[in-house]
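Below is the structure I would like to discuss, written out as structure tokens.
Complex shown without one protein chain; remaining protein chains in place.
Here is subunit A:
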Amino acid sequence: MATLLLLRSLRLHRSLRPRTRPAVDVPLRAGSHGAHLLYPDHIPTTPLQKMLLAAGAAGMALYNPYRHDMVAVLGETTGCHTLKFLRDQMKKDPEGAQILQERPRISLSTLDLSKLQSLPEGSLGREYLHFLDVNKVSPDTRAPTRFVDDEELAYVIQRYREVHDMLHTLLGMPTNMLGEVVVKWFEAVQTGLPMCVLGALFGPIRLRTQSLQVLFSELIPWAIQNGRRAPCVLNIYYEQRWEQPLTALREELGISPPPKHIQGLA
């Protein structure tokens, strides 16, 4: 009896859900809870807040490069136009459209580590695991999207973040400051996200002169060349390509091997 009433109340409630803001809200008060949450973790923000966040995040990221969450916030607050363009690009490509449809996530819970471990040496899966081990990173350290005001675009930027590690593997770049800047250059050319462009332009500020020389003379031209040659990396369904040898995938995307072994630098 109680359950019947409950089901009826649930159905009734769904139709009654208010579309207007609660009376307590004043235009200046952007509440972070209420009927307008598009996805869990969503924090609706006003344009003023986005501007302040972008400025603050940019400053903090430069001041303390270990604040990866600030880089993420910068990406979310500045990327709305570019994300729309990227989403449309993904829709045009069949593999990209499949990704948008199925919304795969790369995290430790969705990855079958034992299966990846069993793959042959040189395959994408093995190389990715190797990359995670060597650099001591985990796919779960990516912060969830919070400030994007569109649910599909929130997924696009989340996918971009999770693919970032794949790019490190594809480009053979380590996760030190120099490697990150190189990957940012590649991503800036590929995606055009303002955060990537800013990261690419201002990231080198924190590098030593020795690294800067290598960066400007060899790595940046290489990254730009590959970025222009390769198709949109967001359109690659990596989860279906674990067995593919890394060299084959690189050839497919037109990515040449890195010019110099840069482990010791930065």
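The definition used in the following text is that a contact is a pair of C-beta atoms (placed from the backbone, for glycine too) under 8 Å apart; a residue touches a chain by one contact, two chains touch by 3 or more; residues count from 1.
The working rule: contacts and distances are computed from a predicted model.
Colleague: Going by UniProt, what is the name of the one chain that was not included in the view, given "Haloacid dehalogenase-like hydrolase domain-containing protein 2", "FAD-dependent oxidoreductase domain-containing protein 1", "UDP-arabinopyranose mutase" or "2-methoxy-6-polyprenyl-1,4-benzoquinol methylase, mitochondrial"?
Modeller: In UniProt, the chain excluded from the picture bears the name "2-methoxy-6-polyprenyl-1,4-benzoquinol methylase, mitochondrial".
Colleague: Of the residues A:146, A:184 or A:241, which one touches the chain left out of the display?
Modeller: Final answer for the missing-chain contact: A:146.
Colleague: Quick one: say which of A:37, A:100, A:224 or A:253 touches the chain that got left out.
Modeller: A:37
Colleague: Just to verify: which one of A:46, A:138 or A:240 makes contact with the chain not shown?
Modeller: Checking the options A:46, A:138 or A:240, the one contacting the hidden chain is A:46.
Colleague: Which subunit A residues would touch the chain omitted from the figure, given the whole complex?
Modeller: 1-3, 5-6, 9-10, 13, 16-18, 22, 24-26, 28-35, 37, 43, 46, 48-49, 52-53, 56-57, 59-60, 67, 69-70, 73, 146
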